[in-house]
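Note that one protein chain of the assembly has been removed; the remaining protein chains are unaltered in position.
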Amino acid sequence: MQRTNVIIGLVFVIVALAVALLLVPFDVETSYFEKHRRQLNVGDSLAPTLAAAFILFGGLLLIMERCANTHKQLSWANFRYLLLFLLIILFSLSLMRWTGPLVTGLLNLFTADDLEYRPLRDTTPWKHLGFFFGGGFLIASLISLVDGKMTIRAVSISVIAIFAMIAVYDLPFDDLLLPPNGDV
Amino acid sequence: MKKLLIAGVCAFGLVAGSAVSAMAEWAPSGPMKMMIAFKAGGGADTQARMIAEALEERHGWKVIPENVTGKGGANLARALKNEPNNGSAFGIAITDTFGYGMVSAGDKAGFTQADFTPLTTTAGFQMGVVALTSKGWNSWDDLVAAAKGGQEIRFGAMSPKLADLAYLLGQNAGIDLNIVMVKGGKGVMNGLNAGDLDIGWGAGIQAKAVKAGDMVNLVSGISSKLVVSPDAPTMGELGIDFNSDGYFLFTAPAGLSQEARDAIASAIGDIVNDPSTKAGGFIAKAFGGPVTISGAELDKVMADAESSAGALMAASE
Partner (left out) sequence: MGVFDYIQLGLEAVFLGPEFFSLLGIPISITLAMVFFGFLTGIAVGSTPGLAGPMAMAIALPILISVFGFHPDALLPIFGFLIGIMKGATVGGAVPAILFNTPGTPDAYMTTLDGYPLAQKGKAKKALKLAHFSSVSGDTFSDVVLIICAPFLAILVERYLDLPEKTSLLILSFAFIAAVIGNSVGKGLISMGLGLLAAYVGTGEDIYPRLSFGTQELARGFPVVTAVLGVLILGEIFKSIEDLWREKKQNGQINVIEQSGDQNLHWADIKRYAPYIGRSAVIGTVIGALPGVGSTLAATLGYTAGRRQYQKNKNANDPNFGEGAPEGIAATEAANSSVSGANLIPVLSLGIPGNAAAVFLILAAESIGGFNPGPGVFKIPSSGVNTELVIAFGIFTTMFFANALNWTIGGYIMRSMGVMIRIPKHILLPIVLLLTLTAIYVEQTRMEAMWFAIGFGVLGYLMRRIGMSPLPFVIAFILGGRLEDTARQAFQATGGDYFFLFTSPVSFIFMLLALAVIVYTARHKKVQSE
């Protein structure tokens, strides 16, 4: 257990040094203190460097702290889960973002219409397409993940939940945009 | 101020006359995104949201406000210039964003005036140097005397341009000022009230306190006298060639069609100039009345804002 803390401490010491010595000098324009047009000011580099100093100090303390332990440990299994989880989210949000434009594009292929999603993003049912499929996929797949199998129940629960959310966020409010309609 | 108001009203009249027909033709193809460069809940934000509401009521245009704050409007400018230029996106900032703010940033600004189609202004700033009455200064001279007597003076400013003007004021009077940068007019008011600042710029937010006698305007930062404090000298009267004249500005990405530009500008102008609307009433109360400059007149104002910025920077270096 002592070892875990040392590793975490080391990781953050490295992070802190990287931020203070690489990131801040290269991605901040003004230095720690800056003479800007006749007045000496605190520059933009000071605060992030101070933040890095806190992380560094914390990391060093953690290395030296004798077992401030909590029986918590990261394992590779955690990272595998995280990867799976993020893939599900990535796919869901992509569905959310692109279903609407994709459907209009497809319709344009088969019909003579020249639909564009952007002007339609505030019209039912267009504005709900992405949210319905993306959000529905997210809920159904996460329920199924824990259940260990895809069930009709999971799918129907997600459909009901999505309709409920549309009812809460969209129907009563004229000026709220459900995802992804603020972007497209 | 009055002169400007008249100029504004005339300009508006010209545009409105020619735009009646255009307005009938032009309408946005879908919802319009209104970017707001100010923090939610402040006076400037309230103004923008009221205009958005009125646009929806009067014209049936669906307007969705979104706050894009930071960097004195530069964040808004950088986000807005990449939006579609068909009238489905526009924003409100201040003229200084495209004047002093842009010029002082140089190449790092990431935008130029050519990236935008300015629509209309809505109101000017009743900018003054404010102090608490309890400080005992009734005029700029009192303050200068106090500073010369050895008192350290902290001067709150909410933009680099105002910091330069504050510096010029001090230089002109032969006193040293500790210029403190704060966030927005509300920041100046809080700083004054908490005793963290001695004086500071107020863009009109101080009017109520000045009328109540809690605060006093020592100097008018604009080219004309302040409505609430006609006795405060202007910068010009103190012998300084620069002032803080500026406006709230609605603007859209470059390449907006003339038709759309006129339609949106006059729709906003109509609302702002009508004191019976919520927005119009609010602007009259909070910003000392509407100033709607649009079309060619506005192009000139924008060009001036850019050219005068360099001179101010050189003078206060």
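A and B label the chains in the order they appear, each numbered from 1.
As a convention for this text, contacts are C-beta pairs under 8 Å (C-beta built on N, C-alpha and C of every residue); 3 or more make two chains touch, one makes a residue touch a chain.
Values in this document were obtained by computation on a predicted structure and should not be read as measured data.
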Visible partners of the omitted chain are A, B
Full-complex touch with the removed chain, picking from A:Leu17, A:Leu102, A:Leu115 or A:Ile157, is A:Ile157
Which residue of B:Gly195, B:Gly255 or B:Gly281 touches the chain not shown here: B:Gly195
Quickly run down the residues of chain A that touch the omitted chain. 4-5, 8-9, 12, 16, 19, 23-24, 27-30, 33, 39-48, 50-74, 78, 81-82, 85-86, 89, 93, 97, 131, 135, 138-139, 142-143, 145-148, 157-158, 161-162, 165, 168-169, 172-173, 175-183
In the full complex, which bits of chain B touch the chain not displayed? Write them out. 39-42, 45-46, 49, 64, 66, 68-71, 74-75, 78-79, 82, 101, 104-105, 108-109, 152, 154, 176, 178-183, 186, 190-191, 193-197, 208-209, 212-214
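We adopt the following convention: only the chains that are shown with their structure count from here on.
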Footprint of chain A on chain B - complex, ascending: 29-31, 33, 62-66, 84, 88, 108, 160, 163-164, 167, 179, 181, 313, 316-317
With touch defined as at the start, can you tell me which chain A residues reach chain B in the complex? 29, 37-39, 41, 118-122, 174-175, 177, 182
